[in-house]
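Omission of a single protein chain aside, the complex is shown with its protein chains in their original locations.
And then chain A:
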Amino acid sequence: MSTPTRTPTGAPRELAGPTTGGVGANAQRPDAALKVTGEFAYGSDLWTDDMLWGVTLRSPRPYARIRSIEIGEALAVPGVHAVLTAEDVPGRNVCGLELSDQPVLAEGVVRYQGEPVALVAADHPEIARQAAKKIRVDYDVWEPVTDPMAALGHPTWNQVHDQPAEVSGLSRESAPIHPDGNLVRHLKIRKGEPAPTADVVVTGEYTVGMQDQAFLGPESGLAMPAEDGGVDLYVSTQWLHVDQKQVCAALGLPLEKVRLTLAGVGGAFGGREDLSMHVHACLLALRTGRPVKMVYDREESFFGHVHRHPAMMRYEHGATREGKLVHVRCEIYFDGGAYASSTPAVVGNGGTMGIGPYVVPNVHVDAYGVYTNNPPCGAMRGFGSVQAAFGYEAQMDKLAAALGMDPVELRCRNAMELGSESPTGQIVDSPAPVAELLRRLEAMPLPPEHGAGTAPDLRDLPGGVGNTTHGEGVVRGVGYAVGYKNVGFSEGYDDYSTARVRLEVIGGAPAVTVHTAAAEVGQGLVTIEQQICRTELGVDEVVVHPKDTGVGSGGSTSASRQTYMTGGAVKAACEQVREQLFGLAQQRLGRTVADLRLEGGKVVSDRQGVLGALADILGDEVIEETVEWRHRPTEPIDPEAGQGFAHVQYAFAAHRAVVDVDVELGLVKVVELACTQDVGKAINPEAVIGQIQGGTGQGLGLAVMEEILVKGGEIRNPSFTDYLIPTILDMPPMRIEVLEYPDPHAPYGLRGVGEPPTISSGPAVVAAIRQATGRALTRVPVRPEYITGT
């Protein structure tokens, strides 16, 4: 049984009122009914008369010069309407999330396997696929650069892993993959003494494999050519406005001629931050003058979006005999693959939060993001922090063992708290209940052991109904981990969201329309927008306008930021609408009233009671306000010492994992994953629980099963047959406690929720397997052979 509980710790103000479904309520999603009847339109469901299908021809080679492309034969296939290559890109043939370094269609060279080279539009998807096979591309194949350290010319570590790392050749060291070299970003943190001494020192090297977001709804959308020479694009994405900017640049069109509307999104998790089929479908639509639909299949999806950066990490931790951390040194290499995508931000997070939520006086960090010819890597839930947590939490356990100390006790002695100083010199200025999260986990009851003398149900054992054991060779282990993540965009980025809120009377009753461009990807932002409007305006009926570029940017649905940022914008817009309404009310009353508020569709004064129905006061008036809302500014960190107020908010979660390991076969069954998380204020408590459960699952996946296998720059397992994500049989029951310590700087005191559970769950699972097996397990995902040592 899942037993989620909430521990009320006091919200900044009492928000419950007679309006139902407001802030703090378990309001139901407005799109749920459509989603259970099959009527909700995802990008891949869009359809129009006269529509063509677009497909992408991708490079089979990770690194090659294109000598020539011949399209004549493909173009001659009956039913084909267009075949396009780089020559047909009318604007700038370049795109990219943080750095513009990626061609829309390959020009002269391909830098990763799967890079788009040409496009085909045809009457039927199969005709388009067959025609794409007839495009003749002549490649001059180069040796790919696949080792990130070698790509920088750094000496490769002598890693002792449970499984030897694959080392590949480097033949083009002298010729970088990109003109400015293979280094995307190097972040340095230098805090405290350069050469501190400690009583006890432990070191370790750790590797994290490449994870896929594995959202279920594939990349998809529909581009409609418009009469004004522009294009309307309906697309599944995470950030409409950053897409719009890139599409415009590539098409050579002004912003007003490229209009984007969010199609239904089947999960994202970071994988839709970069462009996929956006420009391609628009190019084909503008060329053919017809609507063009593009939908990737699962194999293409593995090539069509960025993945989580693999990381190689080296740590040294020093502590006093009493278990106080003296210093941490770490080096982290993030393999960014062929194009930058979010690599600079990943390095920023991995570097600034690379030692975990601990107070350490002396910190020395070098984090690198590197170009290679591996698949491009970018955003995935918890990025930077997820990788580092596998390293620093393994180190904390190793240090505890060296000190003869309980691992939870060691963590609590060094835990970050309100007022602590971070490695970047930032004072933590809102609650940071790291120790409490761990202590609460420790206090939870453990799941029962398998009954002695009775045969356990096979389904409860590692290997399940595969009937690989009846309990013999099965050892239980328990592990703890804690992690943290920045919320919102950091390091001085101008992070904002825009909301338009409209109040009017429809059919005799007050109704609110909320319009933002912030992407709903499944997390439930549409519900949050409604809840905030209900609470702020006292109106039950709230309509969420379709998400489009008809309103200003909502920023990305990433970095756990939308409830904070777009929630903040909606709240601010509601406040302006309310002020106008109060003005109107006082005008109608002919007097000034000081303590007005809105409740249950009425204007109310504490002292004078109900002053009138909102519908009567409004009459035919329509009040509409648009607000661009920012969180308090952050600062860039200085390039030499890495010091600065880099992050607007931290969010914390901790996990305890209980595992059963078949030590003879190396099979793992996660028996229970308990989680504690501080969310500041749960705007929708059940949605918070859903985020924790789902995020925890993705962390478990990375710990024991999920890895894109890349050899020589080529993906070996681009399918759900070979890339495994947790099924309902793999996921254990979860015991969850949600804390609500308000952040005084955030709307309603809330804290971002989505990412923290993905950070600590994996390290807790690996810690539990270590405890059961005694193995070092320095590489994730943990494979059976690491456990058996075979």
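In this section, contacts are C-beta pairs under 8 Å (C-beta built on N, C-alpha and C of every residue); 3 or more make two chains touch, one makes a residue touch a chain; residues count from 1.
To be clear about the criterion, contacts and distances are computed from a predicted model.
Note on the omitted subunit: UniProt lists it as "(2Fe-2S)-binding protein", one of the names in "(2Fe-2S)-binding protein", "V-type ATP synthase beta chain", "ABC transporter permease" or "Monovalent cation/H+ antiporter subunit G". In the complete complex, the residue from A:690, A:712 or A:784 that touches the missing chain is A:690. Checked against the full complex, the one of A:592, A:727 or A:790 touching the unshown chain is A:727. As for the chain not pictured, it touches chain A at residues 2, 26, 28-29, 31-33, 35-42, 44-45, 47, 124, 126, 213-218, 264-269, 295, 297-298, 457, 459-460, 465, 521-524, 686-687, 689-690, 693-698, 719-721, 725-729, 731, 733-734.
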